[in-house]
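For this depiction, one protein chain was excluded, whereas all remaining protein chains were kept in their positions.
And now, chain A:
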Amino acid sequence: MTTFKKTGMQTINFDNPPVITSWACLVGPKEGEGPWAKDFDRILADYLFDEDSWEKAENKLLRETVKLALTKQDLQTMEAELLLAGDLLNQTISSNYAARELNIPYLGLYGACSTMAESLLIGAMMIDGGFFNRVVSATCSHHYSAERQFRFPVEQGVQLAASAQWTATAAGAIVLQVKGQGPRVTCATIGRVIDMGVDDTNNMGAAMAPAAVSTIKAHFADKGLNSDYYDLIVTGDLGAVGMNLAKELFVQEGLVPAPNYSDCGVLLYDGLQGVNAGGSGCGCSASMLCGPLLKKMINGELNRLLFVATGALMSPTASFQGETIPGIAHAVAIENA
């Protein structure tokens, strides 16, 4: 008889928690000037990465990150059984082309900036379900390829709103295995699409904050945990505005995750780097997780981490047609054994 692994409304438990055996992250020059430079595997010297377009650079960024994560376990690329990846570009071209080069069986995902959590939780399900032994979950974003798709040409002189965020140039990849050394993915909460009517494309943090709070609330309700269970609850890329909104919403919902609550968008850059409200993009939460956060778990500074990557499901076409911006967030619990 099958035992169901779902608990409560939205949460799934992993009976045989998959192990995060290795991970890697590559970041762009600006991210390398931030406070976490020593925690990233590699900092690119320039945004083109020896390619001739931003899109090709982004594809290479993802490809190299996946390879590096596998190399750390002395694995050949072909030893990976499944690649779960996604990015921000139309038709998720960065991931598709990276998968073409890597030649690993591939499922493409789109969860906007929530992709790191989405790929991680699906990968964990694949392994706990007994379908695969070794899965790679990965995502990436590139500042300039995202700018030209979602906003303006790079050289155009525009003034950004103080609530606008800076799309990170970064990629993160995680190797999940049935057995091995490392932190484990113990459970995950799949988020609902929440739309509170925000239509300001310069304020994505506000569009995503209600989704983040909804998922975190569901996680604690489903698991019956106190909010101090985790050493750190970290949202993906709400930025300064979204994080403040999330804190207000936590109070309204009767949750008290502070002081062990933070946001990757706020953490990734120094305040002086001219990023307005902070970082965003798939690579923002991916590089924070695959850089400083997992390192802190290995060091024992953190033992229980709730990683809540957030995505604004924004489309320029829908926005021009007067649609509001829906948000989504997925939570993944990572714990030391």
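The rule is short, and it goes like this: contacts are C-beta pairs under 8 Å (C-beta built on N, C-alpha and C of every residue); 3 or more make two chains touch, one makes a residue touch a chain; residues count from 1.
Here is the rule we go by: contacts and distances are computed from a predicted model.
Participant: One chain isn't displayed here; going by UniProt, is it "Plastocyanin-like domain-containing protein", "Metal ABC transporter ATP-binding protein", "Sporulation stage V, protein AC" or "Phosphate transport system permease protein PstA"?
Facilitator: Per the UniProt record, the undisplayed chain of the complex is "Sporulation stage V, protein AC".
Participant: Among A:Ala161, A:Val256 or A:Ala337, which residue is in contact with the omitted chain in the full complex?
Facilitator: From the options A:Ala161, A:Val256 or A:Ala337, the contact with the absent chain belongs to A:Ala161.
Participant: Among A:Ile104, A:Met126, A:Ala146 or A:Val198, which one is in touch with the chain left out?
Facilitator: A:Val198
Participant: Looking at the full complex, which residue from A:Val27, A:Leu83, A:Ala117 or A:Ala206 touches the chain that isn't shown here?
Facilitator: Residue touching the chain left out of view: A:Ala206.
Participant: Taking the full complex into account, what residues of chain A touch the chain not shown?
Facilitator: Residues 52-53, 148, 152-163, 196-198, 203, 206, 210, 240-241, 244-245, 248-249, 277 of chain A touch the chain that is not shown.
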